[in-house]
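Complex shown without one protein chain; remaining protein chains in place.
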Amino acid sequence: MGIAKQNARMSRYMVSPSVLLLLLWMIVPLSMTIYFSLIRYNLLYPGENEFIGLENFEYFLTDEGFGPGMSNTLLLVGSVLLITVVLGVLISVLVNQAFWGQGIVRVLLISPFFIMPTVNALVWKNLLLDPVAGVFTAVWTFFGAQPIDWFTDYPLFSIIMIVSWQWLPFAILLLMTALQSLDQEQQEAARLDGAGPIALFRYLTLPHLARPIAVVVMIETIFLLSIFAEIFTTTGGGPGYETTNLAYLIYSQALLQFDVGLASAGGLIAVILANVAAFFLVRLVGKSLTDK
Amino acid sequence: MSKKHILPIVMAMGVATTIPQANAATTVTIGTVNNGDMVRMQSFTAEFEKSHPDIKLEWVVLEENVLRQRLTTDIATKGGQFDVMTIGMYEAPIWGKQGWLTPMDNLPADYDLEDIFPAVKGGLSADGTLYALPFYAESSMTYYRKDLFEQAGLSMPEQPTWDEVKGFAQTLHKPDEGQYGICLRGKAGWGENMALLTTMSNAFGARWFDENWKPEFNGAEWNNTVSFYVDLLGTYGPPGASSNGFNENLALFNSGKCAMWMDATVAGAFVTDKSQSNVADNVGFALAPKQVTTKGAGWLWSWALAIPQSSDAKDAAKTFTTWATSKEYSQLVAATSGIEKVPPGTRASTYANPEYMAAAPFAAKTLESMNKADANDSTLKPSPYVGVQFAAIPEFQSIATQVGKLVSGALAGSMTVDQALKSAQNITSREMKRARYYK
Partner (left out) sequence: MLSLKQRRRAQTVVLGTIAWLVALIIFFPIFWMILTSFKTEIDAFATPPQLFFTPTLENYTSINERSDYFHFAWNSVVVSFGSTIIGMLIAVPAAYSMAFFETKRTKSTLLWMLSTKMLPPVGVLVPIYLLFKDTGMLDTKLGLVIIYTLINLPIMVWMAYTYFKEIPKDILEAARMDGATLFQEIWKVLLPMSKGGLASTVLLSLILCWNEAFWSLNLTASQAAPLTALIASYSSPEGLFWAKLSAVSTLACAPILVFGWISQKQLVRGLSFGAVK
């Protein structure tokens, strides 16, 4: 028996514990969630845990917030992805050429990613967007414009802005580093052949960035689908249902009512939706992601 | 009271309660909110530990929403992480009924339980058993700017009607000068806009549920209330009113932007505090507005200290809770921070003290408001629930938060009042059905 084969077999033994642990961690909560979703389980009513079939699912799906929650989730994820990818590409191309203070600029650009989501939301809500004493209000007043009451008049847009601010650095970081491995000689050769900057960007830079963009989209989607802290801290899902997304709907039911059954049903629906989203994403961008 | 009085008080307390022990100190973990009065309580840790060397205090100070979630998880699972929990008048009866809290009986004689307002005691009890000791308590009242009223030749009655309030707001609303007729809570939340709106609805003769727990949002009373509220605050309120809670309105009022403000009586100490208020000398006080009735016009709330059954240091925890809600504690606060900073709304003796009444201009109206509030009789038509600005049932938190979102939507103009109320009726019946109140 060749060493190669032996290694392959051994590696399977070696990794099986970690893979097993991983699967266990994912299967245990999943099966618990499935179980809870089928019983009446409210923390405030101990002991009354009878089987109620699909009642939890029925209540979740017919909740008034479910429709707006779905569309807000899609809007939020879509807009933030669009903003972070487009601006991310532009900014990373911009900072890719050498200029004075490049290192500092890069550090400044990636900083928001290190800030806690709660802090992020609190700083934006109070220090920046407050309709009376916020910085934005002062800027608007300075230019003689009527200050905007962000969370009342443009609630979802405000949330998108806050979340984009947090995730743009992540996109910049990944794309910026990917650009460094762009073949300089090839670019120089193309330029000598008379290719303009737009053509260079279109035919050399963008294709090169396809893979990192796919990574950005995948990771961001997973986190954006479950955005919650930013909404909880700023608008509480309102006014009306204008900033209620699916994750917030689940949390508000679970946290305010301590209805574990309903939250579990909502969670399972969210997982199904995430899988659907992942399926389409893989169709869309996945080829460059998992294939070599 | 001057600083030199502190020492004798601390020493007296020490003599009264200290029993020297060789054993290691018992640790008492206290979960509490980050409000000013509680932070002050935390700052007296050293004093308490000095007079009770056998007890060591550990603090978990959290923001209100986070704290409520944290404590509920712990108590419902009998986690035993906390020996003292800071809970409100909403939780105390519900948790007490579940058997999760230690009854507050056999209190020391010098605690003087009779001194505590009966309404507050009642709100913290379930089936006649007291489950939490009140740290401070509040009702709601009307704050207005005496200077602006005088200039405009207006006079505020002892207890105005909401119609009168609207008239005043109309006269005093001068948005170009940065002066708004009225500031009210608009931020969605069962403890934010719904607290105010429920007292308002009480005054308009509405109730949350009829005798069979059916919601009444499709009735004329609620429609009148919400229409009036949206019209009043939308027309004569500050911009962005739908995201203003207690804090935002306090900041607005203190910076002189509101002619009137209806909110918690505890705000009296803040609006008259020169270090944070520009209008400290010009604040007038009146009762919370009435309309078709005076019943339930002002709310009743208390932050109280309770001991969970899962605590493993119940005796030490009781020593602490009785200390923190005692007359001695009030004296300690008076001696160190000033007498007007004494936790308000809990003890008759506080209001019998002429020194306090003189130092706290808001005290007389606070007392009057507290005396009028009755959690057991707050609606014009009979209702099956306890609570003035809430219904003490586990579902209320979730229902009122959702209804609050709808009302703030109506205020922001993203839906009509009729739509909001129709949805509110829908949501509430669904939740009540789900909770098996009826089929």
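Note that the chains are named A and B in the order they appear, and that numbering of residues resets to 1 at the start of each chain.
As a convention for this text, a contact is a pair of C-beta atoms (placed from the backbone, for glycine too) under 8 Å apart; a residue touches a chain by one contact, two chains touch by 3 or more.
Being a predicted model, the structure only gives us computed values, none of them experimental.
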Residue among A:54, A:82 or A:116 that touches the chain left out of view: A:116
Contacting the left-out chain in the complete assembly, out of B:155, B:170 or B:276: B:276
Of B:130, B:250, B:300 or B:360, the one touching the omitted chain in the full complex: B:250
Positions on chain A where the hidden chain makes contact: 3-4, 7-8, 10-12, 14-15, 18-19, 21-22, 25-26, 29-30, 32-33, 36, 43, 91, 94-95, 97-102, 104-120, 122-124, 126-128, 132-135, 137-138, 141-142, 165, 168-169, 173-174, 176-178, 180-181, 208, 211-212, 215, 218-219, 222-223, 225-226, 229, 233, 247, 250-251, 254-255, 260, 263-264, 266-267, 270-271, 273-275, 278-279, 282, 289-290, 292
On chain B, residues whose C-beta touches the chain left out of the figure: 29, 31, 33-36, 39, 42-43, 58-64, 66, 69-70, 73-74, 76-82, 246-247, 250-251, 255, 266, 270, 276
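In this text, only the chains that are shown with their structure count from here on.
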Touching residues (chain side chain A, partner chain B) in the complex: 42-46, 59, 64-65, 131-133, 147, 149, 151-153, 235-242, 244, 252-253, 255-259
Chain B to chain A touching residues, read off their complex: 69, 72-73, 76-77, 94, 98, 187-189, 238-240, 242-243, 251-252, 257, 394-395, 397-398, 401-402, 404-406, 408-409, 411-412, 414-415, 420, 423, 426-427, 430-431, 434
